[in-house]
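The complex is shown incomplete by one protein chain, all other protein chains being positioned as in the whole.
Going by the order they are written in, the chains are A, B and C; count residues from 1 in each one.
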């Protein structure tokens, strides 16, 4: 096993959601140890959260600025920081740690505003530190398998990309006490609604697998729940460079959908279909032959999936293992064991920010095409 | 059992496809007897086909005009004619039989051109005969169940309609000897490509179940196969009166899809999902409760589906039985036993023609919205 | 199309179930016309039923004996009779029609008693008429495909057969007004309980597909519902000649199962799985390669399934079409157009009778093996 790296965390204190996911993901392969944190903007909660997590009192910081400075100064300072705050608090810590020369693992989307995104971009360019954006679905083994199959031409020339991410948890007006719903439906803190929170995932995944570059999009955003200030449903058309076309459906108000992230890609030689809710199987349809059920590491598969999985096929890996693949790849990248070619970074983040703004612009112009 | 009616047929001779489907559908419930036909424009093929089908020589006609005149004059003339010719030969016979006072059961789409559609509309309005358009998917028991559930408010206020009809049989350039592919990809005979052949089905089904009226659509049509003169992929956005939104995906070049007609409808109280390829089960998700698997005539269902099915749940009915429901309903309507409220007619046909032309117009204007 | 044959029916009057299924199955391909019947032992119901079905008054008979004699004497007498009575009324009409030289299409199981079965066997041997037993599930296209794949060695040497037929409709004590439940749970009229009604189907299907011959079975029968006089759950082990092993589970008290007839067969080169409730797809797993989804008439399939189907893949055929395949094959056999090699006959019927009695004998001996 390779060397264990030291992780810090900004955000993710008591009552938070995604911080806990990052911590599990970082632990699964034993590549990271959480040793420092600025876990909450509330000092008491920050301290209590650090105690919970077994972080030494001396490395529980009152602010991310303080943490960046202190950790950069330590001989045994953290190898990377995970930023797991709401979107509007991504740029501050990202810039601070990058400037301090500390590698950043940042939750998505990149930021709540284009200005913040530009600040992060500038900091990334100015820093020797790495910047990784946790578009975690790219870590699913069969997604990497799919990307490999597309890249080597199994599907032929791509024509059609159908992506969707449907949920139902915001079908009704959110309970104000639901901390997650609260900030995710607040334009100031979230940036976009569903298009930012989950739409960027679907958009990113489609590009990750297809390797296509977006040429333009047209969008029709809706806010179905009375009083909602952000989009909760989005119907989006895509045109890719080279002529392929796509559709993206994003919804948080579709009853019966928990985390219905689905991707279907078709070329002139075959088609692939994958559904995040049962991620260990993928349908591969070589044109003119029977469809095949490819399983994670399963019979006759080889390649992509097999190299990102821990247990034999038929024993399901899930969301946390896919997420863990990003953390383990990050460890490899930071420790110089790989080039991290599969890891989403600043380019994916900026592309997601373009997606959010283009959706809003197009929808504001009655669905006019907005060029990339 | 009710009285058996007499059926005539225009088209459907040797080598044809959909005529055979209509004949089986008409036989399943024993409500129709095929007694007359103008089965082909080729006299030899017409005669041979009639012999095959057990039609008396004297009622095998050389042309639909002759047939309409002769059958109208007989005491035991046909109760209805089934028109199963390519789209550009719908209007001629439809008008002729309607003018002769003979009920018409016409394959979809209504016509190859708006002019033809208008001629049929005028003939319907001028005739006392009935006009039925075989949007056969509306005959599936669970589709009728879904319509009933929407109508009685189970889903609450509708918000989102996701319809799609994906095939792969035209992924490559069609073999010229494939008669079906030949006329269906010829603008002169078909009118539209995929949007006419299968898109109208998806569009019709969405409206049939939802009860919504279209306000506008925006479309991006593609012809991916080199040399193809009609669309083979369509990405369509819909706006409905009252604020609901929709997406329709139509493709004939998506490898792995045989007849992937799927409908998903979401309101503020629940969602429904149905897939034509396994039509005996439907997912019903009342918001905040576990999803249910509704089966055709199954436990706790009652209502819609149960009244349009022949055998107990768990024994699948299929495409032909759904199609047969239209023929049996037509028999009920024509013999005065019901008002045929569920049968698609001229209005559905004209709506489909609008759909085709609006898709073409919008796509020609770079996806601009076209109002209904 | 081939010549239309004349069908008579014994049983199947108003209020019956399986008679209606036979009638639809006989109509689907237009190969049969129902022209005579002894539809009920109750004369008034027999007459009324005949009127409903459009049978001439003169060919509606008061008894099957009368019908056999009269039809045999007519120049235009029936080509075959369908016997759709409860099990204990199979032998009487079967023998009568066979002795009259009229072909018999008989519902399964063969009879309610071994004595009746022996009488039918003797009559078949003494008659030139054909005897067909409607183990209708053998008519499903993919079942015939599976049989063909096994026969040509795709699965290698067979090792394991897992068959099951699970229902739930008898989970509670049957309502005495339920005519179907009434006779099917009466030992005198049914012979066996679930093992006869549906177990014989599962057993037959396993043998039909595998081509294996049973060497012995061991069974544990239960009657879970208080007061039930026949089995409602059966756990059965099988040994085949040549060393393959099998399991059969039969239940009518398994909530959530409508008609869960499933077959899984494994050899040393591959495995097949099929489920009657979604019969248009079958899983084929060549060992060491990805699993394939074979569809009825679908890509790359060829062979078995394709020759027993009416419509393109993706448009589901169901229970009635599978049943219709037996009627159309019977028409071919009777009119000399084929040898009817796929049609179950007296051998299958006797094998089913052995299955019933062996299950009862084994269960009575605490599960001892009973040799074939």
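Following the convention adopted for this analysis, a residue touches a chain if its C-beta (ideal position, glycine included) is under 8 Å from a C-beta of that chain, and two chains touch if they have at least 3 such contacts.
The model shown is predicted, which means the values in this text are computed figures rather than measured ones.
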| item | value |
| --- | --- |
| Contact with the hidden chain (one of C:81, C:285 or C:358) | C:285 |
| Omitted-chain contact residue, chosen from C:43, C:101, C:211 or C:255 | C:255 |
| Touch with the omitted chain, as defined above, among C:270, C:318 or C:344 | C:270 |
| Given B:15, B:101 or B:288, the one touching the chain that is not displayed | B:288 |
| Residues belonging to subunit A that touch the chain removed from view | 1, 4, 20-21, 23-24, 27-30, 52-54, 167, 169, 257-260, 276-280, 295, 298, 310-321 |
| Touching residues on subunit C - with respect to the absent chain | 159-160, 162, 168, 171-172, 218, 220, 222, 224, 233, 235, 237, 239, 245-247, 249, 251, 253-257, 264, 266-271, 273, 283-287, 291, 366-367, 369 |
| Missing-chain contacts mapped onto subunit B | 283-285, 287-295, 298-301 |
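Throughout what follows, only the chains that are shown with their structure count from here on.
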| item | value |
| --- | --- |
| Same-site or different-site touching of subunit B by its copy subunit C, using the half cut | same |
| Relative to subunit A, chain with the most remote C-alpha centre | C |
| Chain centre separation (subunit A, subunit C; CA means) in Å | 55 |
| Euclidean distance of C-alpha centroids - subunit A vs subunit B, Å | 43 |
| Centre-to-centre distance between subunit C and subunit B (centres being mean Cα positions), rounded to whole Å | 34 |
| Numbers and ranges of subunit A residues touching at least 2 other chains | 283-285, 287, 291 |
